[in-house]
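What you see is the complex with one protein chain gone and the rest in place.
Moving on to chain A:
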Amino acid sequence: MSPKALDYESLNENLKKAQYAVRGELYLRASELQKEGKKIIFTNVGNPHALGQKPLTFPRQVVALCQAPFLLDDPNVGLLFPADAIARAKHYLSYTSGGLGAYSDSRGLPGVRKEVADFIGRRDGYPSDPELIFLTDGASKGVMQLLNAIIRGEGDGVLVPVPQYPLYSAAIALFGGSLVPYYLEETANWGLDVADLRQSVAHARAKGITVRAMVIINPGNPTGQCLSEANLREILRFCYQENLVLLGDEVYQQNIYQDERPFLSARKVLMDMGGPISRELQLVSFHSVSKGYWGECGQRGGYFEMTNIPPRSVEEIYKVASISLSPNVPAQIFMGLMVNPPKPGDISYDQFVRESKGILESLRRRARIMTDGFNSCRNVVCNFTEGAMYSFPQIRLPPRAIEAAKKARKVADVFYCLKLLEATGISTVPGSGFGQKEGVFHLRTTILPAEEDMPEIMASFKKFNDEFMEQYEDHRGYSRM
């Protein structure tokens, strides 16, 4: 018997350590049940089109034309495509050398990067340099590239919010770094406390870790909170004082469901602060076509924008990008369209606005429906979803439920979520996949199921939950947080 080339023991340890719950145990179980014929409602991942959200019409028209440019020569093309889509397709094709099938510049098509820079300039009121904008196959790839550049070894730490989107914990594990957690305060609407940050950093340094970067997710995932200007200023100052590069995950910037705290980019706040910090604080900002009201997850389109990163570092980051040759070109066009949508007066403008508004307003309503629905359930407490696409209710599990979970050899919230899945077909992600305070349990669901299905889904959840609590509650009462 020949020696086994690869066995589990000889796998890269970092790989084994990495976890990604979003497509982990619950999802795999849900997929099994689906194969067996059970109706599953997948609320485990921010994947709007999978739950019935329709793609915006205009971008699909443009990309289809770019995909098949011979259509542009057909005299009947106007029967299927509006004139502005036709013009826009020609516009994006002119940015390429050879159409969608040629590798572009490894940073992305210069023309699209200019459109992204112009968008950032309009949004923030400060000019942005296209040379410092790199398009990527989804924002996740960009995050991985930056973390790979930052992490030299396990002595390097990255500050990550808890709860967090587990791309960060997985990537840090894969690259062999150390995750330095800072806890968001649930009772203060998932707010961030700089004193807490300092403590986390001090704790890490005492263990010999060099803290190199800080991640913020704004609006938050899974928590949905939108950072205030004051909070952003504190964070920027903190990073400046502690010599950290700030990684600003801003992929949900279009998803805002309250009016008190509109989206403010970290870059805008930094530039507003002026002075040395605005010229020195290292910042990388991420965006994507997967979220917002676009929801074009399957395209894998994203970018990162670098601020105050030295030219030689930019060269190194470029070098690594060049190994993968180029990001996919169709998604680059989606990105161009997202930052440069139809304008008033364009033929497709009204339809575009109608479709976009429809989606955003519905998301706002669903955020409210879900929050209220969870709060009406026994032992469930849920902060309002201020932004992003998720609801992250706290489930106060009775001691007997926790015992039952232990007996079943499952983490308590995994136990609960599996039972929820089996009973109702609702597939969520247990809070342990995102991180939470010891002894406090959550689950993450998306607010994406169709509006007309929401009442039934929430009713189904409530029925399951209240029965579960009835079953496991110790009538002597118990203390929770």
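One rule holds in what follows: a contact is a pair of C-beta atoms (placed from the backbone, for glycine too) under 8 Å apart; a residue touches a chain by one contact, two chains touch by 3 or more; residues count from 1.
Everything below uses one rule, namely that contacts and distances are computed from a predicted model.
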(request) Assuming one chain is omitted from the figure, identify its UniProt name from "Queuine tRNA-ribosyltransferase accessory subunit 2", "alanine transaminase", "Exostosin-2" or "Piwi-like protein 1". (result) "alanine transaminase"
(message) Among A:Glu32, A:Asp372 or A:Glu467, exactly one should touch the missing chain; which is it?
(response) A:Asp372
(message) Which candidate, A:Arg152, A:Arg279 or A:Lys406, sits in contact with the chain we can't see?
(response) A:Arg152
(request) Sort through A:Gly52, A:Gly125, A:Pro262 or A:Gly358 and give me the one touching the missing partner chain. (result) A:Gly52
(request) Consider the whole complex, including the chain that is not shown, and state which of A:Ile86, A:Ile309, A:Ile359 or A:Ala404 touches that chain. (result) A:Ile309
(message) For the chain left out of this view, which of A:Thr43, A:Thr223, A:Ser265 or A:Gln282 touches it?
(response) A:Gln282
(request) Provide the residue numbers of chain A that touch the chain removed from this figure. (result) 2-8, 10-13, 15-16, 18-20, 22-24, 45, 47-50, 52, 55, 57, 60-61, 63-65, 67-71, 74, 76-77, 79-80, 96-104, 106, 137-138, 140-141, 144, 148-152, 167, 170-171, 174-175, 185, 187-189, 191-195, 198, 201-202, 205, 210, 212-213, 228, 230-231, 234, 237, 240-245, 260, 277, 280, 282, 290, 295-300, 309-310, 312-313, 316-317, 319-320, 322-331, 371-372, 375, 381-382, 384
